[in-house]
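With one protein chain held back, the other chains of the complex are shown just where they sit.
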Amino acid sequence: MIGILKGMATTMKHALDGKTFTVEYPDVAPEVSPRFRGVHKFSQERCIWCRQCENVCPNDTIQIVQDDQRNGEQYNLHIGQCIYCRLCEEVCPVDAILLTQNFEFTADTKDEFVYNKEQLKNVPWYKGIDPLNSRNPDRNAWVGEGDGEIDYQ
Amino acid sequence: MTGAAPLQQGMLPDTIAKLLGLGAFGVAGDVVAALLGAFLVANFLLINTAFAGPWAKRKITAAFTDRIAVNRIGPFGLFVIVADAVRLLSKELVIPEGVDRPAWDLGPILIPFSALLGFAVIPMGSGLQLADPETGLAFAFAASSIASLGLIMMGYASNNKYSLLGGLRAVASNLAYEIPLVVTGISVVLFTGTLQMSAIVEAQQATFVSVAGVAIPQWFAFVNPFAFVLFVLANVAEVGRNPFDIPEAPTEIVAGYQTEYSSVYFVLIYLGEFIHIFLGGAIAATLFLGGPAGPGPAALGIVWFTAKIWAFFLLTQWLRSAVPRLRVDQFIEIGWKGMLVLSFANLVLTAVIVGVLA
């Protein structure tokens, strides 16, 4: 009996203290970590079309089309298929692709989730923050085969 | 019918008949007045239920679980009541293959009906009482237990095994807890010597003890707290709330007898359950808490009465947040081996006290 009363007292205490942990989304946009991985942002200006992101992608989310001079023509990314592992950002030597913190994306059909390079470019920053600075990428360890600095252009 | 008691200003149909001058029409006038009275009382309860079901229950649960709950539509999210009504009524009424009609259709109608019927004899204060027969208490118990019939019908007619289990559990639990409930109720009757509801309320008007100038009325909850606790527990079981919500048990038998119901029928069942909780609270209030009695003028009776039935509602929600559900066999065991024995002990004890005092 004591245990039951204790339990009832506990819940009543919570009812009366008025504290809640509800996140009032979308009225209040939640804080997300700078490391949070949301929709990709792609910069054609930076991209050197090395296709490393396409190769490393575990489930063929990225599709790159090049012409016969190996110039980039298309960069398509299916954000509905993506598993948000961030390997593409990690492998990119020039920071041309980046996962923003933006987690708000909707579409009516699955096909609309196939973003081309223009759409990827226009993905907004979440709360206007560029998370790259706080991500502190450790590329030396990633590249692994050579020591020393990597030239990011 | 007498209107002599301070809280009883005559039966509601009589008042209506007087106000509208229906007395001149003989029996037809009485019928119209009674129907109007019943309409008023039923609406009062339905409004209470509308607050309790879609809104208060969510808000209360949210408070216990550190959340906010409905707050989008209207002030404090109150308009969710309208939104929910529209949503639920506009859903498709799915009639599964192989259900046993018309039993399947009657069940959901029977539940709110039986609960509302019970309110016919409850003195709600401020002159709100439809009838006051000599056998008032017996009538209230009888009316409220019609609901079990509805549950069994629903469980059996749904052609669903979960519903069947739920229906069977409902029978078992009603059998096991109806008896202690009634027996504990009778211990009050021993004090009052009558089953008439108004007389039971009257009997609780006298001062029990006076502590530091504050007169504590002779409510039977104060006279016999043990019986009160027993009655409230049996009542929670009777209306099927946690920890005794065995017939529903969503995690085990997927809401039992309600499994196959949707749309309007679902609303009816839901309404019925809430009115049932209120009826349980009303009987408890009448028997043990002086009915509509409270400080202030007698016209405030309905306010006090409403507060008391809501207090019972709050208790069910509180239990829901903090007390685990019993297993079906343990539940029945507590009913037959615990509650029944205790309630008879209480009855004998009360009889002795009444005999000695009288």
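The chains carry the letters A and B, assigned in the order they are written, with residues numbered from 1 in each.
Keep this in mind: a contact is a pair of C-beta atoms (placed from the backbone, for glycine too) under 8 Å apart; a residue touches a chain by one contact, two chains touch by 3 or more.
Heads up, the rule we're going with is that contacts and distances are computed from a predicted model.
Enquirer: Which choice in "Bifunctional protein GlmU", "Peptide/nickel transport system permease protein", "Molybdate/tungstate import ATP-binding protein WtpC" or "NADH-quinone oxidoreductase subunit C/D" gives the name that UniProt lists for the one chain left out?
Expert: Hidden chain, UniProt protein name: "NADH-quinone oxidoreductase subunit C/D".
Enquirer: Among the chains present, which touch the one that was left out?
Expert: Taking every chain of the complex into account, the missing one touches A, B.
Enquirer: Any idea which of A:His14, A:Arg46 or A:His78 touches the chain not displayed?
Expert: Answer from the full complex: A:His14 touches the omitted chain.
Enquirer: Pick from B:Ala249, B:Ala282 or B:Leu347: which residue touches the chain that isn't shown?
Expert: Final answer for the missing-chain contact: B:Ala249.
Enquirer: Can you say which of A:Val32, A:Val114 or A:Leu132 touches the chain missing from this structure?
Expert: A:Val32
Enquirer: Pick out the residues on subunit B that sit against the missing chain.
Expert: 61, 64-67, 97, 161-162, 165, 242-243, 245, 249-254, 320-330
Enquirer: When the complex is taken as a whole, what residues of subunit A touch the one chain not shown?
Expert: 1-4, 6-7, 9-11, 14, 21, 32-37, 56, 58-59, 83-87, 90-91, 134-136, 138, 141-145
Everything below uses one rule, namely that only the chains that are shown with their structure count from here on.
Enquirer: Would you mind writing out the residues of subunit A in touch with subunit B in their complex?
Expert: 4, 7-8, 10-12, 14-15, 19-22, 24
Enquirer: Contact residues on subunit B for subunit A in the complex?
Expert: For this pair, the touching residues of subunit B are 60, 62-68, 318-319, 321-323.
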